[in-house]
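Here is the structure we will look at, set down as structure tokens.
Note that one protein chain is taken out, while the other chains of the complex remain in position.
Letters A, B and C name the chains as they come in the text, with residue numbers starting at 1 for each one.
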Amino acid sequence: MAVKDVKKVVLAYSGGLDTSVILKWLQTTYRCEVVTFTADLGQGEELGPARDKALMLGIKEENIFIDDLREEFTRDFVFPMFRANALYEGQYLLGTSIARPLIAKRQIEIAEQVGADAVSHGATGKGNDQVRFEIGYYSLKPDVKVIAPWREWDLTSRTKLLEFAEANQIPIAKDKRGEAPFSVDANLLHSSSEGKILEEPWDEPPEIVWQRTIRPEDAPDKATEITIEFERGDAVGINGERLSPATLLTRLNALGRENGIGRLDLVENRFVGMKSRGCYETPGGTILYVAHRAIESITLDREVAHLKDSLMPKYAELIYNGFWFAPERRMIQAMVDESQKSVSGTVRLKLYKGNTIVTGRQSPNSLYSMKHVTFEDDQGAYDQFDAQGFIKLNALRLRLGAMAGRKGGAV
Amino acid sequence: MAVKDVKKVVLAYSGGLDTSVILKWLQTTYRCEVVTFTADLGQGEELGPARDKALMLGIKEENIFIDDLREEFTRDFVFPMFRANALYEGQYLLGTSIARPLIAKRQIEIAEQVGADAVSHGATGKGNDQVRFEIGYYSLKPDVKVIAPWREWDLTSRTKLLEFAEANQIPIAKDKRGEAPFSVDANLLHSSSEGKILEEPWDEPPEIVWQRTIRPEDAPDKATEITIEFERGDAVGINGERLSPATLLTRLNALGRENGIGRLDLVENRFVGMKSRGCYETPGGTILYVAHRAIESITLDREVAHLKDSLMPKYAELIYNGFWFAPERRMIQAMVDESQKSVSGTVRLKLYKGNTIVTGRQSPNSLYSMKHVTFEDDQGAYDQFDAQGFIKLNALRLRLGAMAGRKGGAV
Amino acid sequence: MAVKDVKKVVLAYSGGLDTSVILKWLQTTYRCEVVTFTADLGQGEELGPARDKALMLGIKEENIFIDDLREEFTRDFVFPMFRANALYEGQYLLGTSIARPLIAKRQIEIAEQVGADAVSHGATGKGNDQVRFEIGYYSLKPDVKVIAPWREWDLTSRTKLLEFAEANQIPIAKDKRGEAPFSVDANLLHSSSEGKILEEPWDEPPEIVWQRTIRPEDAPDKATEITIEFERGDAVGINGERLSPATLLTRLNALGRENGIGRLDLVENRFVGMKSRGCYETPGGTILYVAHRAIESITLDREVAHLKDSLMPKYAELIYNGFWFAPERRMIQAMVDESQKSVSGTVRLKLYKGNTIVTGRQSPNSLYSMKHVTFEDDQGAYDQFDAQGFIKLNALRLRLGAMAGRKGGAV
Partner (left out) sequence: MAVKDVKKVVLAYSGGLDTSVILKWLQTTYRCEVVTFTADLGQGEELGPARDKALMLGIKEENIFIDDLREEFTRDFVFPMFRANALYEGQYLLGTSIARPLIAKRQIEIAEQVGADAVSHGATGKGNDQVRFEIGYYSLKPDVKVIAPWREWDLTSRTKLLEFAEANQIPIAKDKRGEAPFSVDANLLHSSSEGKILEEPWDEPPEIVWQRTIRPEDAPDKATEITIEFERGDAVGINGERLSPATLLTRLNALGRENGIGRLDLVENRFVGMKSRGCYETPGGTILYVAHRAIESITLDREVAHLKDSLMPKYAELIYNGFWFAPERRMIQAMVDESQKSVSGTVRLKLYKGNTIVTGRQSPNSLYSMKHVTFEDDQGAYDQFDAQGFIKLNALRLRLGAMAGRKGGAV
């Protein structure tokens, strides 16, 4: 047992079989009071049953917390991350990673409120989520006790888990009897699948894996055209209609779903040191990413854009590894947010069978100067002769190098 | 006049109207001998007419150089760049940028061979290409004289150019009488269009702009499945057939073309300080980029991959800005190449209406360990309890910060 | 002539021979009204004579601007830069670079106030200062006309300059008749010398070059002990006495001078592409740099400190190259400033014959935890067993690599 003498623990509780077993296991192992916290992060499940099940498992009414966090999730976590164009390992939009800190934060808030000394979660000892949860906990409440049942108990096989459930009168949904063919995590930003039948990276994922988008092949034969409006780096409307963050993301998800947008089949590097294969669906997020880059393309200064890009991999890694509530993440965020002041305007897109195609961008803050770039007569806006000096001085060190025998940029 | 006393100049000569005018202008302005150099970089044009035209304009047989550089271009320029997953500003595959250094290099080789003291090109004073050509020239031959007619002459309008052509008996193709609606550059890697009717970034590019790919809407309704084989970071075969670099890229271009893959409509930041809008088609390159990332995903160590990613924006910027023949590019290349030793294996892809979808990857050098990652019993390969110490020490500085009043990662 | 039709020009005027010649040359060449601006940046010269000389050269009373900018210089330029621990090329404290933007800013403010359409400075066409001035001008007033006489006129030798001065009744100080053996720039942060007798990098600079510090050999045989107090990253007091920024820096300069601190003899890389040799004296700044790092060492989170360090070379390069008034500098500054919120406390130092030795540091915001680090019994603050899991998971990817044949970190 990693920690001792637990009085009251706040459990991140989904209402599913695994966290119900954990709930019971906490009660029996630590003989402590259990407080459940269930969040609606847009995973697309009813939360009512979670309450019923918690009650049935003996949790007191006042110890059951159920929150709709969809707006907070989108506004304070997803949108700030999208300001940075964050992609982990060049591809992954960090849909799971970004949800964990919010859950951790709410758990700690509840722990402070109910006077709990411990928190617990249902993530395994092999994955990234345990790190994300626990770094969040420790950063927000440094003396908190953390219980990670999957790292501690001996319910190491499906059979043992079911036996424990039966022995403890935990109801088991019929479809949970057999083992799921893969593991799923979902929230408003994305749905991820991994494990079991997906463990061989040479095998194509079966269609059943994809739950949140239709096949590009099944999407409409005609493109859907939309506009997205931005203010200070955040999307604020679709087709001219102003929408709250979560509503907007929900709409984009629907648009993405029906156009087969946002599937990703990836082998990635976990923080704990192994490679894993995940299948991600981020329909709305994929559209948002493309649109945000497009609005930045006319509103950001070049060096600002390049500086952002150079820090993006670090920022994405921080979020992936669980360091949302770390000062270095906040520092980069401060820089990123500073860059977004002028990132306002409209992007027009075509959505078509898996493709998100930019067809136009405009902004009151545009730095694009047709007067300068034009192939036509520019009326003296730009003196082409300046380019000669520009090139000659940029080349000077290379010329000096070549004269010293280092031709062609020999080091 | 920027330079004086030119005896012999090597001109990058396409055979088109503009460089023919330059040819004549060089003869008349500098009263120097002109050597023409025309390269086949896979732009898809016959080179025979360039020779005829040069002869007709009075260039001596021995002063006409025409080279097929497609293999060298792909092997020594495109492939090394793709090892780095280079994307300028997160999106652009650098199709034009990567061709310029090779042209510059050949021009300088010819200049050394024929004893020329000057080189000349047809790039304008507003763009990046002048920089790329000239930095290449200076780096390879530091005392070379550079003539950039577009920055010097007074043929500043289409009308004046045509008048000069007529006055000098330069044949004008019928379709060049009127002004082209946009400007095009092409080579084996890509085709780019910009200017004129594309100058308003809010307007969608007309279909006529896209010359190298069919519309995704017109692509087959059924996906094309292929495999690409890699060795040490480079693609070496398609569907098990071993191919030379240029042949392979040509095949991928055909596959990309017919599946509507590789279109990009972008506002980018030029090195000379202005934003411009370009429409790029990189059919084969887009497929190659996706496949290369996929084979890296199972063969690269995590930190190697992240280090590469962190330097990629810098590397891409160097190439975009024209610093191929600069020591800092060579240094990053040395690092990138070092990382590719184990990047061998096979990637399976589906090409479908604009989408390039990875469906499998395998390698004899794979670092993916099913034994470790599995959701099933791992026979002790991984001790989940290790994660506790890992997390606790990763969190220690944050806990100390929180205890000192900086909760949640407050800076 | 680079620009035309100048009506009124604001000249950065030192009162010395060179800028007096420029003053006259502007009047005669552009036939425009000249406004002089002379700043006290702590260079240690009386400004009264500059006023007299300007009047004598026919400048109207209302066109003479003389400002004491020492506090603004230290508070808004030097101190923000020191928050970043900026060192160019690992060594140079950027004393000249940081003064130029403030001069440019004041010149533009005066230009706006007096309705001038142009500005002018006395920097040569080979150095960095022209870039720093002019990028400042353009960034603050994009339509301003810039006159850089040294790039334009034909007074290319000392003799011609003196002839022009005599022909125009410009008084020439006796000691300016002969040529100075090197060129000097000075302000409250530093004094720099370069050129002429310093041009051979193998020759040791003669003692006469060092004007602001005594020889370490001549400094007291006994160390001087001081404390410096910091608040939010800035020094606010010495030995417990609260001081304004410029007063504090002046005091540190005196302390540094008498202890032989802050000399640097350096070959550096100029933005224009050549290497140059400079001899710098930054007595107070050197002490400040050491002290700032020391107070950061106990107040900054590790990753915050490392992130700052990773961006420092870029930040220093921006300032060196003249991009103070550029958005990317402001972005990094935003990040740096964010990091300094807790950088308060006291550092104790010994100053001794060129050495600045930290002997103690303390802070109410210290993150140093004796309880954790102690070699004595730590009462369970730290569980040594956590280290095992920490190490094992940090090593996992390397073990997997070694098992795949890449032992010892083979790539």
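Convention: a residue touches a chain if its C-beta (ideal position, glycine included) is under 8 Å from a C-beta of that chain, and two chains touch if they have at least 3 such contacts.
This one's a predicted model, so the numbers in the text were calculated from it and none came from an experiment.
Within the full complex, the chain left out of the display is in contact with A, B, C.
The omitted chain makes contact with just one of the residues A:Thr28, A:Thr156, A:Gln169 or A:Asn365: A:Asn365. For the chain missing from the display, the contacting residue among C:Gly115, C:Pro171 or C:Gly360 is C:Gly360, taking the whole complex into account. Of the candidate positions C:Gly44, C:Gly58, C:Pro364 or C:Gly409, contact with the unshown chain belongs to C:Gly409.
Residues 301-304, 338-339, 341-342, 365-367, 369, 372, 382-383, 385-390, 392-394, 396-398, 400-401, 403-406, 411 are the ones on subunit A that touch the missing chain. As for the chain not pictured, it touches subunit C at residues 2, 85, 89-91, 105, 124-126, 130-131, 134-135, 138-143, 148, 150-152, 156-157, 183, 195-196, 199-205, 216-217, 221, 223, 263, 265-270, 272-277, 293-294, 297-298, 302, 305-306, 309-310, 313-314, 317, 323-327, 329-331, 348, 352-355, 357-362, 366-370, 372-377, 382, 384-388, 390-392, 394-395, 398-403, 406-411. Of the residues in subunit B, those that touch the hidden partner chain are 269, 272-274, 301, 303-304, 306-307, 314, 323, 326-328, 330-332, 334-335, 338-339, 393-397, 400.
We take it that only the chains that are shown with their structure count from here on.
Looking at contact counts per chain pair, the maximum sits at A-B.
Rounded to a whole number, the gap between the C-alpha centres of subunit B and subunit C is 40 angstrom. Averaged C-alpha coordinates give centres for subunit A and subunit B that are 32 Å from one another.
Subunit A and subunit C have centres, each the mean of its CA atoms, that are 42 Å apart. Within subunit A, the positions touching two or more other chains are listed as 269, 272-274, 306, 314, 323, 326-327, 330-331, 394-395, 400.
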